[in-house]
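What you see is the complex with one protein chain gone and the rest in place.
Moving on to chain A:
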Amino acid sequence: MNTTYNFAFFDEGSKREIRRATLKAIAIPGYQVPFASREMPIGRGWGTGGLQLTLSLIGMKDVLKVIDQGSDESVNAVNIKKLVSNTTGVEVTEHTSKATLIQSRHRIPEVPLTKEQILVLQVPLPEPLRYYEPSETETKKLHAEKEYSGAWLMLFEQIMKYGGMATGADHPVLVHDRYVMAPSPIPRFDNPKMNANEALILLGAGREKKVYAVPPYTKVVSLDFEDYLFQAEIFADKHCRICGQTDVFLDELVDELTDETVYQCNDTSNCLEKLNSVGVK
């Protein structure tokens, strides 16, 4: 552990500032609370919001898991994990069920979260209305007035153009019947997991200087239309080529030797746990 820095890298004043914002965020589900967003030793837009939330929350008894698009071992996850464990000395894990604090980029883990856990999501663009309204003053007004026709219009235009809602990730949700919120770029497959989740979900956008939250057991509804219902990605008849699971989010890959399209688990630690539980020969 590196003791040159304060515990959890931040000075206590920075922690207090983000802590005050986080408590307000929990009290107003889905509302983006502005915060100072300190300079971090990683680039803005690379998970600094999530990292700052993690650093403000973490204590000596925490067990940390960091994932990046389902993987525990990609560059972003490894570097964030290194920084946090270096400045706190906490235990890190790859097992979702063992972690008390999970920072994630663009996925909610397959293993259901428990009430002892906090999920921190990294958010590049926290403003779901930014696509059609560039002004922050205006989007704040739209949120204040609960004027969300633009959000539906955005989806309507996709239906007109492509015959269906074409949000690959970050499909907007309505939280506690009040705020339209960007769930961070999680696949649509993960949107339903936000609804009434047992764990507290905190979302942090470092570059855009916003934190927001979805408390446990909170109603989260993906935006859709009566005749065009929200649909998660479908992996019918597909299964993971490594562990064989079917009810998980799968990555589509091309086997370069055979030119075949193959599928495998996106959540790597879950895939590995599955393999270990059945025993690999």
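As a working rule, a residue touches a chain if its C-beta (ideal position, glycine included) is under 8 Å from a C-beta of that chain, and two chains touch if they have at least 3 such contacts; residues count from 1.
Everything below uses one rule, namely that contacts and distances are computed from a predicted model.
> For the chain that's not shown, choose its UniProt protein name out of "Phosphonate C-P lyase system protein PhnH", "Ferritin-like domain-containing protein", "ABC transporter permease" or "Stage V sporulation protein AC".
"Phosphonate C-P lyase system protein PhnH"
> Sort through A:Q122, A:T218 or A:Q245 and give me the one touching the missing partner chain.
A:T218
> With the missing chain put back, one of A:M1, A:L23 or A:A166 would touch it. Which one?
Here the residue in touch with the unshown chain is A:L23.
> Consider the whole complex, including the chain that is not shown, and state which of A:L64, A:V180, A:L200 or A:L250 touches that chain.
In the full complex, the listed residue that touches the missing chain is A:L200.
> For chain A, which residues touch the unseen chain?
Given the touch definition above, chain A has residues 6-8, 12-13, 15-17, 19-29, 31, 33-34, 56-60, 115, 118, 140-141, 143-145, 176, 178-179, 196, 200, 213, 215-219 touching the missing chain.
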